[in-house]
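What you see is the complex with one protein chain gone and the rest in place.
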């Protein structure tokens, strides 16, 4: 999908078209992700219209990253073997031009994943998706001597996201009550969502997988990240209309990803 | 359960009796399966009336395979340690006469699991369960010089399944809109099901586990595989009567496995 105009990332019609594109092309998304939420990530991808493949073993991960349309690398529970597979997959994705998404779960304090993230972030991720503290930590890493501390003192994650986007070339998406997405120049805020998203483990991980599906079919990565965020948060709003508690809400979230139509996106998106 | 007549695998009363047998004997099913859907496999086994045990660590897997009533080996995300446990469990199952089921997830292109499948398939699996492309790939492996390509060109998976059944001695079950089950001579088609099964990750994996539970208590492996397929697909039909979307459908699938009665199997089975 080629998008011609500068206002595309805030145009609900463009976001709706991105969803149509996912549904019609059914992108194959390889996920190297954590064991806690891998089921939700796979089901979210199926529900939204993608095709997940959880191939994360060394000597297979690289081969598959050349076949896949998009790759998700989520650092949540990466043991030694999965870390090796991630390095392999990312190198293959980069070499094959497969867009890949980095979800730097809990990067910052924890040394093993932080060292891996510092390495992977130089491998041209298409999109980096995390919460504010993860993005601040990663921006500190990628900014080198500048350090995370000064960035941590910023009023919000805007500055860190911009820094990270510029230093890596990736689009950066920061989850929160209002999500922020930036390519280092343009900044888009997505205001849809539900507080219940914070009560379901892996809502962010699912967004990482969906983001990889959109990155696989949408050329403009800023549009891909904004569309993915809009789709997940609109599915959350749909679920929260009937679910009061997190068990039902999680079920309704998957239902919503499947039920959401491009017209819903056109009508309900809140991007600016 | 001993089944005397040749038409048993297509007799709904026989399939219903197989479900009764699972419910009354509560077979202990050891699962060495992937991290994506292991929760669903365990819950599906509990719901249908079995007793799951996810024992997949070397030095424990073999011991447990001698205690278990049935074993599932699913290659979806097998890292080095789990592959070692699988080899150990399968050898012990074979030596102890414990029936074991092979689910060769994504075998074909990916070298690590394909090499493991080629080894395991010689270890007398009771039942092999997969989708059409997996069965075609495995038939190509097991047929040696013949190769997968020629079989891939077959109109359907019937020929590959028959080849694989004859070369391995296993009953082969192929999932699809209509499921096909064969022992290399008899061929049974199971026409129940729902398209939503393709929108839930691990519906096939769950069927693998359920198949191991039936293989544990039913002597005729063709009957075991047909009964397991019938039970899962009838539970899917029950769920699809109220669920439109995959989140609710997955919940209803587990409810259905628990709610389904032998009488339902007698009334609703579509086998020929």
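In this document, chain identifiers A and B correspond to the written order of the chains, with residue numbering beginning at 1 in each.
Methods note: a residue touches a chain if its C-beta (ideal position, glycine included) is under 8 Å from a C-beta of that chain, and two chains touch if they have at least 3 such contacts.
These numbers come from a predicted model, not from an experiment.
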| item | value |
| --- | --- |
| Candidates B:64, B:100 or B:214 - the one touching the absent chain | B:64 |
| Contacting the left-out chain in the complete assembly, out of B:15, B:29, B:55 or B:269 | B:55 |
| Candidate in contact with the missing chain, chosen from A:51, A:77, A:133 or A:268 | A:77 |
| Of B:181, B:196, B:215 or B:253, the one touching the omitted chain in the full complex | B:253 |
| Touching residues (missing chain, whole complex) on chain B | 35, 38-39, 42-43, 46-47, 52-60, 63-64, 67, 81-82, 250-256, 258-259 |
| Where the unshown chain meets chain A, residue by residue | 34-37, 39-40, 76-80, 106, 109-113, 198-202, 244-248, 250-251 |
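Please note the rule applied: only the chains that are shown with their structure count from here on.
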| item | value |
| --- | --- |
| Centroid distance [mean C-alpha coordinates] between chain B and chain A, Å | 34 |
